[in-house]
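Omission of a single protein chain aside, the complex is shown with its protein chains in their original locations.
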Amino acid sequence: MLNALLAAGWSAPVVDYHAIAPEMVLAGGLVLLLLLDLFLSDAKKWVLTPVASFTLLGAFIPVLTVALGTEGARSMFDGRYVVDDFSLVLKALFLLAGYVVVLISADHIREGNYYEGEYWFLLLTSILGMVMMASSRDLVSIFVALEFLSIPAYMMAAWRKRDPKSNEAGIKYYLLGVFASAVMLYGMSLLYGISGSTKLTDIGTALGENLTSIRALAVLFVVVGFAFKVSAVPFHTWAPDTYEGAPTPVTAFLSVASKAAGFVALVTVVFVAVPGSHEVWQPVFWILSALTMTVGNVMALRQTNIVRMLAYSSVAQGGFILMPLAVAGIEGVQQAALRSVVTYLLLYAATNLGVFGIVIAVARKTRSGEISSYGGLFGYAPGLAALMTIFMASLAGIPPLGGWFGKFTAFQALISAGTNWSYALAVVGAVNSVVAFGYYGNVLREMWMKPAPHGDTSPVKVPSAIGVALAITGGSTLVLGVLPGLVIHFGDLAGLTGALGG
Amino acid sequence: MLLNQFLVLGAVLFSIGVYGVIARRNAVLVLMSIELILNSVNINLLAFSLRSGTPDGHTFALYVIAVAAAEVGVGLAMVLLMYRNRRSIALDELAEMKG
Amino acid sequence: MEVLSDHNWVLSVGTFLPLVGVLIMLFIPKGEEALNKAVGLGTAVATLAVGIFTMIQFDYGKAGEMQFVAQTEWISVIKSSYLIGVDGISLPLYFLSMVITVLVMIYSWDHVPSPGNPKAFFILMLVLQTGMAGTFIARDLILFFVFFELVLLPMYFMIGVWGGENRQYASLKFFLYTMFGSALMLVAFLALFFKTGAESFSIPYLVENGGAIAKNVQVWIFAGMFVGFAVKVPMFPFHTWLPDAHTQAPTQGSVILAAILLKLGTYGFVRIAIPILPEAAKEWAPWIGLLSVIGIIYGALGCLAQTDMKRLIAFSSVAHMGFVMLGISTLTPFGLNAAMFGMVAHGLITGMLFFLAGSVKERYHTLEIKRLSGMLKQMPRLGWILGFCAMASLGLPGLAGFWGEFPAILSAYQPADGLPVETFRTFMVVAALGTVLAAGYLLWLYQRTAFGEPTAEFAPGHGHDEDIHDVGTFEWIAWTPLLVAIVVFGVYPQLMFKVLDPAVKVALKAFGS
Partner (left out) sequence: MFAASSEAASAALTSGFFLENAWVIPVIPAVAFALIIFFGRRMPMKGSEFGILSMVASLVFSGGAIMQWIDRVNGAGEEQFIAPIVKTWTWWQSGGMEFGLGQHVDGLTLAVLGVVAFISTLVQIYSVEYLRGDRRYTHFFASLTLFSAGMMNMVVAENMIQLILGWEIMGLCSFMLIGHWWEEGANSRAALKAFFTTRTGDVGLLAGTSILFFAANDWTQKTLGVSGFSIRGLSAWALSGEPSHSAIVWGAAALFIAAIGKSGQFPLHTWLPDAMAGPTPVSSLLHSSTMVVAGVFLVARLYPVFFEGMDILGGSSNFIVIIGGITIVIAAALAFVQTDIKKVLAYSTVSQLGYMMMGLGAGAWLPAVFHIFTHAFFKACLFLGAGSISHSASHHSFEMKKDMGGLRKFMPVTFGTWVISTLALCGVFPFSGFFSKDEIIDNVGHNGYTLFMYVGLGGAFLTAAYMTRATYLTFFGEPRGAAAGEHHDDGHGDAHAAHDDHAHDDHGHHDHHDAHAAHDGHHGDSHGPHESPALITVPLVILATLAIGSGLLNAVPFGHSFENFTKWVEPRVEVISPTGLATVVGGPGASRPAAEEEGDGHSAEEGHHDSPCGKETPKDGVCVAPQLSHAEFKWSKAALSMIIVLLGMVISWVLCVQLYDRKNKALVGLTERNALLGRGYRFLVNKYYLDALYENVIVRGIAHPVSAAAYWVNQNVLDGAVNGAGNITRKVSGWVYRNVDQRVVDGTVNASGEAARGLGGFLRPVQSGKVNQYGALLFGTAAIGALVLVIINT
C-alpha cells in the first residue's frame, strides 16, 4: 500500500505554518494543560485557568497577523483546508467567545469542585474543532471537525457528574448528536457517490444545477445534520433540555460557539458544495426558519426558568440567522445573505455571552434559575440590571443595541430578493421579533418593576473575571449597535473561497 | 459492478439503525443502532469509492471508523454515569426536563 | 444639497449632549439625589441652550431647505450614512422636545414619582431626549429608525417602574404595539430601499426616486409605514395602548408621551411616507382621513365615558391626533401646515393638561372625577389654569389649539387634486362635530372637577389640608413657558406657520403644489 502510494508520486503536502498557527497554538496549549494537570497539586490548579485563557489569546495573535497579511486566501491540502477571510473572522469569533467562556467559567468551575484541568482541556479541544471547522473545505475534514467540537461538548454538558439533570443533558445531547451526525454522514456518503470527490468545490462543480431525487436526498440529509447543530426546529429538541441541565458556562458555550460552528459548516456547504441545488435547500430553509422562529418564540413565552428561556430564545435567534439562507440561492442575494449570517453570529455571540455572564453572576447570589429570582435586581444591583437590559434589548433587536443590526441585515437580505416568498418570511420575522419581546420584556419587568423576592436586597458580588467578560460583551454590544459598520464587512462573499460568485 | 446491491445493503442497515434508535429504550442498544448507521455509511463510502476510483471514500471510511470508536467510548462512559446515578439505563426514564 | 451654514455641528451636539450628561451621572452615586438632579437638569438646560442657538442661527428665509446639514459615513456597507439636518418642519418639533425635557425635569425636581430613584429617572429622560431630538433631525431612514426606536425602552421603563397600579400591563402594551409597528415599518423601509435601486437610505435621495416606483408596490410599502406610524400617532384602531400608557405613566412620562412621542408618528408621515411615496399617499389618503375622523369621534366618545381625569385627557389625545391626521390626509400644504401646527399645539396643551392631572393626583391622591369637586375653591390658580387649558384644548380661537384644529377642518373641504372631494367634505362635517364633543367632554370635566364645593372627603378639616395647596414654585417655573406659548402661538400663529410653510411646500412637491 505504502509502495503504491509512493509510486503514485507521493510528495509531502506544503503546509503554511503561519496559516495554521492558531490551530497549533491551541494544540500546544492543550498538551500543556494536560501535563500541568497531571503534575500540579490541587492547590496550584488555579494556574490552569490563565494557561487556558492565554492559550486562546495566544491563538488569536496569528489570526490577526494572517488577517493583516496581504497574501489573500491561503489554501492547503489541495484546497481542502483553506484560511481565507471568512475563516479568519470566524476563528477570531470562536477564540474570543472561548476566551469569554473561560472568564465566565473560571469561578464557577473552581467553586463547584469540578475537574478543572479536564474542563479546560475539553473546552480548548472543542474550540480547536471549531477553529478547524472554519477552514474545512472537505467533507472529511468537516466531519472530523464537527466531531472534534462535539464530543468534548457532550462531556462538558454532563460535567456535573452527580447531578442527574446534568447526566440527562449530556446523554440526550450525545445520543441525538450522534444520531444526527450519522444521518448527515449518510447524506455525505451520497454526495460523495454522486460527485466522486469529498472536496467541496469538486462537489459543487459535479452537482451543477441538475436535480435528481438522490441529490435532493443527499443535500437534505446533510442539511439535517447541521440543522441539528444549530438547533433549528424541529431538530432543536435537545437544546432546551441540554441547556437547562448543563452547567451554565457550558450552556453559554453551546448556545454561542457550538451554534456558530454549526452555522459555519452550514454556510460553507451551502455556498461551496451545493449552491446549485438551491431549489432544494431554499424551501427547506424557508420552512426551517419560519418554524424555528415561531416555535422558539412561543415556547420561550411559557418558560419560567431563565436558562430554559434562553435556550428557546437561542433557538428563535437561530431562526433569524437562517432567514437569509431561504433566499441565498438567488442571484445577487448571496452576498447579502452571507454577510447577514456572519454579522448576526458576531453580534449574537457578544450579546448572548453577556446574558449568560449575568445569569451566572446573579445565580451566585440567588442560587436560583427562576426568572422570578431577578425581581428587584435594578434596586440592589443597578449595574447588572442595566447591562442585562442592554443585552435583553439587544436580543429583542431594539436599536441602538447590537442585535438590531443582525436582524436588520437578515431583513435586508430577504427583501433584496424581492420575491413574494421572501416578503412573506420577512413579515413572519417581523411578527416574531415582536413576540420575542414578550419574554425578553418579562425579564426586564422582573428586574425593574417587581420587588426582590423575600426582600433580599443584599448586593451581588461580581467576580472580576465575570466583570471583565461583561465589560467586553456589554461594550461590544453597545459599540456594534451604534457602529455596526465595524463588523459588517467581515461577511464579504469574496472572503469565502470557492463560493459561488466569490 | 455490484454497486446497487451495496447501496441497498447500506440503506437496509441504515433503516435498521434508525429503527433501533427510535424504538429501543435501552441506551446501549441505541448506541449499537447508531453504530449500524455509521457502518451503513461506511459501506456506501467504500462502494462509491470503488466505483469512482478515488481514494477519498476509503479515507473517509477510515475516519468514520476512528471517530465512531471515540464516540462510542464517550457514549459508554455516559451510560455508565447514568447507571451509576440511577441504576437504570432505560432512556424513557430520562425525562426530568421537558416542556 | 447645499450646506447652508457652517454650523453643522450644532445638531449633533444638541442631540447627543444629553448622553454626555448620562455618562456623568453614571458616576454619581445614587444617594446624591440633589447632585444627580442638578446634573440632569443642567444637561437639559445646556441642550436647550444649543437648541436656542440653533433657532437663532437658522435661516428663516430658507426654511424650506435643510440646514445645518452634516453627513459622515456610518454604515457604508448598507449605504446608510449619518445624515442630519433641520428644516421648517423639523425645527419646531426638535426645539419643542428640548423645551419639554427641561420643563419636565424642573417639574421633577420635587415631584419624583414613587419609587424614587431620581438618578435613574433623570437618566431615562436624557436618553429619551436624545432619541426624540434625533428622530427629528435624521435624514436617513436607518438613522431615523434607530432614533425612533431609541425612545422605546426609556419610556417603557418610565411607565413600568414609576407608573400607576397597572403599570406593567400598560408598559408592555405600549412596547409591543410600537414594536409591532416599527418592525413592519422597517420591512417597508427596506423594500423602499431596494425598489429605488438599492442606492441609498438618505431621505432626499428617496424623495427624488421614490415616485418612480410602480403604484401598486408603493401602496404596499406605504402600508408597512402606515402601520408603523399609525401605531405611534395613534390612529384608530391602533390607539388602545394610549389610554393605558397615559393613565399609568407618571406625570412626566405622560407629558413627554403626549408632547413629543406621539408626534414621532405624524412626523413620520409628513417627513417620510408622503413625500417619498406620493402615489400611494393619494391612494391611502381617504382611508387615513376616514380613520382620522373615526378617531375624532371615537376619542371624544371615549372621553365622555371616562370617570378618571387622566384617562379622559388620554382619550382626548386620540381625538386631537385625529385632527392632525385629517390635516395630513388632505395632502395640501394648508392641511399639512395645520397638522404640524396641531402637533405642536397638542404637545403644549395636552402636555400641560397632564402636568395638571399629575398635580391634582399629588394633592388629592385620586383622579376620579366623581370625587373631585370645587378645585377652584381650594386651589384657585390651579383651577384657572385647568380651565385655561381645557379651553385651549377644545380649540378656542386665540389659543394655540384652534390653529391646529380649524385649519385642519378647513383643509378637508378641498383636498389635493385627485382625492375624492365629497368624501373629504363629509369628513369635514364629522370633524367639525367632533369639536362640539370636545367642548362637551372638556367642559364637563371642568365643571365637575373645578366648579362646585369640594366634596366632603376633601373639604377643609378632613385631613387633606396639608396636601391640598395651590400651585407650587417648581410647578410655576415648569408651567409658565407652556402657558405663555399657548397664548403666543394662539395670538400670533404666524410665528410657526412662517417656519412650517416653506418646508411643507417642499415636502408636497410631488403633489404639484
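Each chain carries a letter (A, B and C) given by its place in the written order, and its residues are counted from 1.
FYI, a contact is a pair of C-beta atoms (placed from the backbone, for glycine too) under 8 Å apart; a residue touches a chain by one contact, two chains touch by 3 or more.
This structure is a prediction, so every number in the text was calculated from the model and none was measured.
**Student:** Considering all chains of the complex, which shown ones does the missing chain contact?
**Tutor:** Every shown chain touched by the left-out chain: A, B, C.
**Student:** Of A:83, A:435 or A:465, which sits in contact with the chain we cannot see?
**Tutor:** A:435
**Student:** Can you say which of A:268, A:297, A:389 or A:476 touches the chain missing from this structure?
**Tutor:** A:297
**Student:** Check the options A:221, A:271 or A:440 and report the residue that touches the missing chain.
**Tutor:** Touching the chain that is not displayed is residue A:221.
**Student:** Of the residues C:153, C:309 or C:338, which one touches the chain left out of the display?
**Tutor:** Touches the omitted chain: C:338.
**Student:** Mind pulling the chain C residues that touch the left-out chain?
**Tutor:** Residues touching the hidden chain, for chain C, are 176-177, 180, 236-238, 240-241, 243, 298, 301-306, 332-338, 341, 374, 376-377, 387, 391, 394, 396-398, 402-403, 406-407, 409-414, 428-429, 432-433, 435-437, 439-440, 443-444, 447, 450-453, 492-494, 497-498, 500-501, 504-505, 513.
**Student:** Pick out the residues on chain A that sit against the missing chain.
**Tutor:** Touch set of chain A with respect to the missing chain: 171-172, 175-176, 179-180, 183, 211-213, 215-217, 220-221, 224, 228, 234-235, 237-238, 240-241, 280, 284, 294-295, 297-302, 435, 438.
**Student:** Determine and list the chain B residues touching the chain excluded from the picture.
**Tutor:** Spelled out for chain B, the touching residues are 18, 21-25, 30, 91-92, 94-99.
Keep in mind that, in the parts below, only the chains that are shown with their structure count from here on.
**Student:** Testing understanding: with touching defined as stated, what is the shape of the graph linking the protein chains, line, ring, star, complete or other?
**Tutor:** line
**Student:** Among the chains, which is located farthest from chain C on the basis of C-alpha centroids?
**Tutor:** Farthest from chain C by mean C-alpha position: B.
**Student:** From the mean C-alpha coordinate of chain A to that of chain B, what's the distance rounded to whole Å?
**Tutor:** The mean C-alpha positions of chain A and chain B differ by 25 Å.
**Student:** Could you state the distance in Å from the CA-based centre of chain A to that of chain C?
**Tutor:** About 43 Å, centre to centre.
**Student:** Where the CA atoms of chain B average out and where those of chain C average out, how many Å apart are those spots?
**Tutor:** 64
**Student:** What positions in chain B touch 2 or more of the other chains?
**Tutor:** none
**Student:** Two-or-more-chain contact residues of chain A, please, as numbers and ranges.
**Tutor:** Correct list: empty.
**Student:** In their shared complex, at which residues does chain C touch chain A?
**Tutor:** Contact set of chain C toward chain A: 30, 73-78, 120, 142, 145-147, 149-150, 152-153, 156-157, 160-161, 167-168, 171-172, 175-176, 179-180, 183-184, 186-187, 190-191, 193-194, 198.
**Student:** Can you name the residues of chain B that touch chain A in the complex?
**Tutor:** Residue list for chain B touching chain A: 7, 10, 14, 17-18, 21, 27, 30-31, 34, 37-38, 40-41, 44-45, 47-49, 51-52, 54, 56-57, 59-60, 63-64, 67, 70-71, 74-75, 77-79, 81-82, 85-86, 91, 94, 96-99.
**Student:** Applying the document's contact rule, which stretches of chain A touch chain B when the two form their complex?
**Tutor:** 139-140, 143-144, 147, 151, 154-155, 158, 161-162, 164-165, 167-172, 174-175, 178-179, 182-183, 185-186, 188-190, 192-193, 196-199, 240-241, 244-245, 302, 308
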